[in-house]
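Let me begin by handing over the structure; questions about it come next.
Complex shown without one protein chain; remaining protein chains in place.
Lettered A and B in written order, each chain numbered from 1.
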Amino acid sequence: MQNIKSNKNHSAFTKKNLFITAGIILGFFVVMLLAEGSLLNRQYKSLIVPIGIYIILAVSLNLTTGFLGELSLGHAGFMAIGAYTGALITLNLNMPEVAEFIIALIVGGSIAAIFGVLIGVPVLRLKGDYLAIVTLAFNEIIRSIINFLGITGGAMGLSKIPRYTNYVWVYAMVVLTIIIIYNLVNSRHGRAISAIRDNYVAAESIGLKVSKYKVMAFVIAAFFAGIAGVLYGHNLSVLKPADFDYNKSIEILVIVVLGGMGSIRGSIIAAAILTFLPEVLRAADDFRMLLYAVVLIAMMLFNSSGIRTRLEESGKLPKLPKLTRNKAK
Amino acid sequence: MGSVLEQLINGLGTGSIYALIALGYTMVYGIAKMINFAHGDIIMVGAYVLYVTVVQFKLPVIAAVAITITFCAVLGITIEKIAYKPLRKAPSLAVLITAIGMSFLLQSLALLIFNANPIAFKSIINVKTVKIGDIAVSGVTLVTLLVTLICMIALSLFISKTKAGSAMRAVSEDKAAAQLMGINVNKTISMTFAIGSALAAVAGILFVCQYQSIKPTLGALPGIKAFVAAVLGGIGSVPGAMIGGVLLGVIESISKAYISSELTDAIVFGVLVLVLLVKPSGLLGKNRIEKV
Partner (left out) sequence: MKKSLKKILSLGLISALTVSLLAGCGQKSGSDSTEFIIGGLGPLSGEAASYGISVKQGAEIAINEINAAGGVKVGDQTLTLKLNFKDDEASGETALSAYNTLMDEGAQALLGTVTSGAGLAIGEKIAEDGILQVTPSGSAAGLTEWPNAFRLCFTDPLQGQTMARYAVEDLGLKKIAVIFNNADEYSTGVKAAFVEEVAALGGEIVAEESFEKGAVDFKTQLTKIKGTDAEIIFAPVYYGDAAFITTQAAELGMSLPYLGSDGWDGVLAQVVDPAVLEGAVFLSPFLATDENPAVQAFVKAYDEAYKAVPDQFAADGYDTVYVMKAALEKAGSTDSEALIAAMTEIQVEGLTGSVTFTAEGEPNKGAKFVQITNGEYTLVK
């Protein structure tokens, strides 16, 4: 959304690219400092990996929900497919850690992407709330089948998955996800995707292959959700089908909406805050869920009911990424 | 053969509850155009209010039922006023997330007040089991079916015949135009939520009579299933909700009995996907023309 400029200069050594590379390296050192240094206690250190995983999930879901404008309640299903595929690979292959994990990430993401095609097809026919319920249905079908199959360990799930995920892998994957999705949405394809969201008929009438772009968005989002799943499984070392029910999808959706539809930066910030929040509220024990709910409602009201706009206009608040209107009705 | 009939009746039992909840879902969706995720939790609130009035205050059943329905209707209006109304111009997703937050809120409040332990509750409906040959139909199932049917007919008549009903239909078509026609949009939407929540309260009452147990999360799963039922039948359509609910219950029961009890959820949701692919607006839904 923010800029349509870039892309003109294809040389790898432009000032901008140098800046970005420096930023990525600097970012890595900051993460390393946080993860290895004594600045944070163990609890907060252990949040670095989950935050990264949720950033990947949120940014990829933002592609379908924010940029394509299709409400998806099935992201956890893709995540489950990636997680299980990846775990089965590392549990059954006897290869060096790095090789095994790279294979797990690629195959996990790819299988999830194949399922993305399956779900992408109904997307061509359904819109809005109907699509939401169908994606939710897919999520539950996937969970139910994983629970039924023998190879996935049924209800007991898989355990003793090697703990390969660490902040280095997560950081690399987060950067990869952001770069690819950022470049995608700012490319011709990305503008086509946003055009479909803003005006379906107009997009079609100027010759955009609407179905191609819709499926594309779903497949790419599924791919990254699969990767996040692989990271998730190799962080927890156990997987259970119950961890991937529709509530997980809702959790990811909440991050996207709170961060701002169509805002990658917003997704990143919201992923960090919402992973952090329950931990901070842990001290409140019995009241934790209640506080979470109240904060969630309050933030939604604050963000969307015009209070923030007024505050921002009067200069009392810095301008932050906004929810874009979903005009497709 | 007898067992097939028995299984159909089992399906009818759960299906009639789904149908009743789906009526409320479909009503709110049809008029306010929002998926009220907290609808399932209003059922839970209804169940607890009934418990408090009947067991703790020892009120007569009729009074308890009346209080339960009124309480939930008022709760529905309040929730709408506080959480949904300020977001009427916001993107539909923002409202959805707020509704999810509201669902968490109601559940955690119930958890704080009544704790997580389920409470056993004696059914207030004392209708004897009806036996036809070998097959027994429980009284509660019959009452549920009857109540659902009455609610459906009353709701259909209300929407199509009364002045308030026409106002609702007008708001559903076009809020701005309805306002210009002198319809009080706020009042109409409040009324929609009141009726929807009252229906949820009725569903809550029948739910606890059928299953005789109350816990803070009791509304979540039936809520989702009823939502599926409403979509299956064509969301926004009152008879569709009824048909969708009963159908869902029967499909569940038959697939548990004759295919696999482990794959039931996959089958139920699979049917939903198939129906929507063939008929994108659900069984009885109107085909909406894409407006630009």
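Structural remarks
As a convention for this text, a residue touches a chain if its C-beta (ideal position, glycine included) is under 8 Å from a C-beta of that chain, and two chains touch if they have at least 3 such contacts.
Quick caveat: nothing in here was measured; it's all calculated off a predicted structure.
In the full complex, chain B contacts the hidden chain through residues 3, 6-7, 10-11, 13-14, 86, 108, 111, 115-118, 120-123, 129, 136, 138, 211-213, 215, 217-218, 220-222, 252-253, 256-257, 261-262, 264-265. Against the chain not displayed here, chain A makes contact via residues 41-47, 50, 147-148, 154-157, 159-160, 163, 236-238, 240-243, 276-283, 285-286, 288-289, 294-295, 298-299, 301-302, 305, 307, 311.
In the analysis below, only the chains that are shown with their structure count from here on.
Those residues of chain B that touch chain A in the complex are listed here as 29, 35, 83, 86-87, 89-94, 96-98, 100-102, 104-105, 107-109, 111-112, 224, 227-228, 231, 235, 260, 262-266, 269-270, 272-273, 276-277, 280-282, 290-292. On the chain A side of its complex with chain B, the touching residues are 65, 71, 122, 125-126, 128-130, 132-134, 136-138, 140-141, 143-145, 147-148, 199-202, 246, 250, 253-254, 257-258, 261, 286-287, 289-290, 292-294, 296-297, 300-301, 303-306, 323-326, 329.
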